[in-house]
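Everything on this sheet refers to the single structure shown next.
Here the complex is missing a single protein chain, while all its other protein chains stay put.
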Amino acid sequence: MRARIFTYLVLIVAVVATLVPFVWMLLGSIKTQGELLRRPPTWWPEQPTLDNFGTWFGELDIGRFFLNSLVVAAFTVLGNLLFCSMVGYALAKLEFPGKRALFLLVMVTLMVPGLVTFVPLFVVVSKLGMVSTYPALILPFLAGPLGVFLMRQFIMGIPDALIEAARIDGAGEVRIFARVVLPLCGAPLATLAILTFLGSWNNFLWPLVVAQNEDMYTLPVALSLYSTGQNATNYGVLLAGSVLVITPVLALFVALQRYFIQGIALTGVK
Amino acid sequence: MRLDYHCEFRTRADEGVGMTRKLSTLTAVMVASVLAVAACGRSDEGPADKPADSISSGPATGTINIWAQGTEGEALNDFLKGFRDANPDVTVNVTAIPWDQAQNKYQTAIAGGTTPDIGMLGTDWMASFANALRATPKQVDTSGMYPANVESTNVGGTHYGVPWYVETRVIFYRTDLMQKAGFSSFPTDWEGFKQLAKAMKEKAGAQYGVALPSSGWNAFFGDLPFIWSNGAELMNADQTKWTFDRPETVEALAYLRSFFDEGLANKSPDDQPGATAGAFANGSVPMFLSGPWDVGQIAKAGGAGFEDKFALAPVPAPPGKTPISSAAGANLVVFDKAKNPDAAWKLIQWLTEPRTQVEWFKATADLPSQKAAWSDPALANDPKVSVFGKQLDNVKTPPTLTTWTQIAAAADTLVEKIMKTGMDPAQAMKELQATADSLGTGTR
Partner (left out) sequence: MAVVQIPAARAAQRARSRGGGPVGSRRRTALVAYLFALPFVLIFAVFMLFPLVSSLGISFTDLTNRDVTNPFAVNVVGLEQYQRLFQNTQFLRSMLNTAYFVAIGIPLTMVVALALAVALNSGITRFRTAFRVGFYAPVVTSIVAVAVVWRFILQPDGLLNTVIGWLGVSGPDWLGDPHWSMPAMILLAVWRNMGTLMVIFLAGLQTVPRELLEAAEVDGASSWQRFVRVTLPILRPTLLLGAVLLSVGYLQFFEEPFVMTRGGPLDSTLSISYFTYNQFGFGNYGLASAASYVLFVVIAALSVIQFRAFRSKD
């Protein structure tokens, strides 16, 4: 019993320490720029104001940026779920020449620093005439190596007998994949969904470069445009915007966290 | 259900040899094919002299795409009403882009061939972008503009683009605390400036007398006003050789270092944007060197009525020398791949007319590049703005050479060593000179 109380105490202290920066962010989002510039900084807002949020909902077209981010994230997630599980199935359960080479290549790209491919990637996208379109924001991330790795690891654990049985029953590979394999993949798919969503939602540099008109800006790009100048930062707008960006992701995590943990438990871990 | 990828890894390792061979052959083939295309060799002559455009007469027509950063980008669209009224057949699309990573965005757009007609480039970016820009047509008249900013568009003898707004750095100081410190007017020479910093700390209750750049990005750029005011130059007159190891430069850095040694300046200040303004407003650091953007920041940080508690002054200089500050700002450029260069130049002409520039100042507080605009009461009657105007008569810009950014970064590191660890300025400049000599002046 005493051990349990001790555990709770430690956890509570740890979670408070972890969340202090968030509390400061929330409080900061309702301070004025003058107060945010003050030294030493204040903790509680002296004149709480919703103006910073007002900027986002009033003057700026936050709905448009939100929609862009959502469309991009949704397609990226769906693409990863479908394509990574398809190739994961092939890598895990089917024999074909070049299989190991393909898997090794996937692992290799997982380890290459993203910065290095940036300019060549943009050249590819612009030669395809996709600049400032949704495909440009989505396609390069539609099937990531991490997803392939996760799905392959998971599907390898599905007993061959299940698949063979379906084959004996005369089911084609597509049918086996859709009816036998995918239904078992709920947990890892949830994991992949969260990871992909997170990556897409917070991505800044690629959407910045590829979106060449404001209608295509995603939330992080808009956040940077309206809060950060050359020599000055509008901290209130920045913090309020950050709160707005984080909220949906936290909500998603709350909704999916159970499956998320289960997903990892079944993926690559005994 | 059990997944064990280690076993999998081991199996693969066993077959590793054949695998690796196959893969390396594949890679070799791919690399070779890329190099085969790539290896056409660099032609050693510089960029071919591009003939400048000639602007047609009559109103602008067609579509103009323009990118502008931050505040400028946000304000520009509404501001263009006058231009649209005068040129009814033109469509102007303004895209506001974030300052953060803007250079990266332009660079990638050039690589992908997706640049707009007009871009807004920092004065210090010109050298690395000139290859992708159009030369300024003769019809664009820059004779009435601040020469240092016009010079920033000169890359290898050809001008690319037109100065839009200008910036320079001056001293911001607290008038109330200066009086407390026993000074009735702001000192103009180095000796007096240091005395004031000392008095601010000892008599006026400030934590530090002045904020000076000690480290980080642009530290060396921030020190340039002192270096130039001491009569030093970064290069020889025909821009063929760097001259960092001159005694004037070393002396200026030694002067700056003494502020840190004597505790008059903070060796590791908060370098978050706006932090200096905050420290200025609460009186802990009552003097600093900065540009026009901080006037608004300080008013916000200090609250109502604070405008009367601070003033601006040109940078101090050693006795008998001219106080020279650094010039910066942004230039409007037309890209090589512009689809509508003729109309683009017309828009730039319109944006850089003195009359338009006064209106633009009212809309954004950007300082006009046209000297004529400064006689308008909106600027002339503002005591703070007119200090910038006065300083702008004596400004310089770093040379527009491709190696400058890299040399400046090396200089930033050395400035940090001088100010923080007490490195000998003469030794530091000797090192900088060696670095600069090895980097040279670039391909142009």
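Order of writing sets the chain letters: A and B. Residues in each chain are counted from 1.
Assume a residue touches a chain if its C-beta (ideal position, glycine included) is under 8 Å from a C-beta of that chain, and two chains touch if they have at least 3 such contacts.
A quick note: this is a predicted structure, and the numbers were derived from the prediction, not measured.
Contacts of the undisplayed chain with the visible chains, over the whole complex, involve A, B. Of the candidate positions A:L60, A:L78 or A:V124, contact with the hidden chain is made by A:V124. Of the options B:S215, B:T364, B:S386 or B:Q433, the residue whose C-beta touches the omitted chain is B:S215. In the complete complex, the residue from B:S54, B:Q239, B:S268 or B:T322 that touches the missing chain is B:S268. Of B:N77, B:T188, B:T413 or B:Q427, it is B:T413 that touches the chain left out of the display. Although one chain is not displayed, its contacts with chain B can still be listed: residues 1, 4-6, 9-10, 27, 30-31, 34-35, 37-43, 103, 107, 110-111, 128, 131-132, 215-217, 267-270, 272, 336, 402, 405-406, 409, 413, 416-417, 420-421, 443.
For chain A, the list of residues touching the undisplayed chain reads 3-4, 7-8, 10-11, 14-15, 18-22, 24-25, 28, 40-41, 82-84, 86-87, 89-91, 94-97, 99, 102, 105-106, 108-121, 124-125, 139-140, 142-143, 145, 148, 159-162, 164-165, 167-168, 173-174, 177, 198, 202, 204, 220, 223-224, 228, 233, 235, 238-239, 242, 245-246, 249-250, 253-254, 257, 260-266, 268-270.
As a convention for this text, only the chains that are shown with their structure count from here on.
Between chain A and chain B, the centres computed from C-alpha atoms are 35 Å apart.
Residues of chain B touching chain A in their complex: 1-5, 8, 12, 15, 19, 22-23, 26, 67, 69-71, 73-74, 93, 95-101, 104-105, 107-109, 111-114, 116, 270, 272-275, 277-279, 281-282, 284, 291, 293-294, 296-297, 300-303. Chain A meets chain B in the complex at residues 32-34, 36-39, 100-101, 103-105, 118-119, 122-123, 125-127, 131, 153-154, 156-159, 204-205, 208-209, 212-214, 221, 224-226, 228-233, 235, 266-270.
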